[in-house]
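This report concerns only the one structure given below.
All protein chains but one are shown at their positions in the complex.
Moving on, here comes chain A:
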Amino acid sequence: MAGSNEVKANESRMVVPLNTWILISNFKLAYNMLRRPDGTFDRELSEFLDRKVPANSIPVDGVYSFDVVDRSTSLLYRVYLAGGGETELKWGVPETESPLSATHVVPVVVFFHGGSFVHSSADSAIYDTFCRRLVNTCGAAVVSVNYRRSPEHRYPCAYDDGWTALNWVRSRRWLRSGKDPDKEVHVYLAGDSSGGNIAHHVAVKAAEENVRVLGNILLHPLFGGEERTESEKRLDGKYFVRIEDRDWYWRAYLPEGEDRDHPACNVFGPRSETLDGLPLFPKSMVVVAGLDLVQDWQVRYVEGLKDYGKEVKLLYLDEATIGFYFFPNNVHFQCLMDEIKSFIHS
């Protein structure tokens, strides 16, 4: 078996840029150590290994950040805003009084980081860097949510936290923008991997509660089901991910005893909940990485949205693997950012 591992490694190394290959492989190895066969997780070691960065209210490359803890819910938000135009004396003090703009609309992206519901945090270096790039390239404000993770906190904790976050963001006076400053915050939901899954479910809840979300951006979102799809069988173990890993994470997130046809996981499957009567469900942009074994589920998700008459754009990136967006120096990253920018400004 060692031989076939070698073949797989060599194959992926030919397609994937070296730095991405190193980064994602490194995560793969570390995560293998952390997941235990009995379903428990070595959280202490995981936190030790996770590279974190502090927020910085001094603008770096035109973006500054600060953390806010909402005492009543214990949720932590890392807020990223464009800055650097003010005088030096104002640096270091987060702007939480005036709205983002009184003359034009500044989209606010509520971002749910990935990690299969288990890994990473809002202050993980990979996500902090990504959010900063999002602010710069897309001209948006970003609020990254530090949602509770499994296996310590299973379904529906992440969704509850997402809904809480949406309401928190909408009620911040200083995240408003537009000609009429009393207008509401212009909110988009976004997330990669499990974050994408969270964004969908929060959007559903928002629609049910008559809350307007302007758009969903799902970056290789995490969906699945009991069935083994063609892409899962074809790509099993080839590009950093194995079916058994995915199974582990669903077992860690879904309620005990549930299977992968649970509607949190298999959104449009046998136990799906209807999107009929939810006119406020936002338009979606779904990004699929061509080398991600979960892609059949993601494409089914897109089809499912279309069946309900919801506006959805599928961005299919042929030779991209999961995590392609952690490094900016490749064409997939550029493409992604351009698409997101036009999505939130249209």
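In this text, a contact is a pair of C-beta atoms (placed from the backbone, for glycine too) under 8 Å apart; a residue touches a chain by one contact, two chains touch by 3 or more; residues count from 1.
Convention: contacts and distances are computed from a predicted model.
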The complex's invisible chain, by UniProt name, from "Aspartate aminotransferase", "Neuronal-specific septin-3", "Small RNA 2'-O-methyltransferase" or "DELLA protein": "DELLA protein"
Contact partner of the left-out chain, one of A:I126, A:L235 or A:L305: A:I126
Positions on chain A where the hidden chain makes contact: 1-2, 5-6, 9, 13, 18-19, 21-23, 25-26, 28-30, 32-37, 42, 44-45, 47-49, 51-58, 66-72, 74, 76, 78, 89, 91-94, 96-97, 122-123, 125-126, 129, 168, 173, 326-329
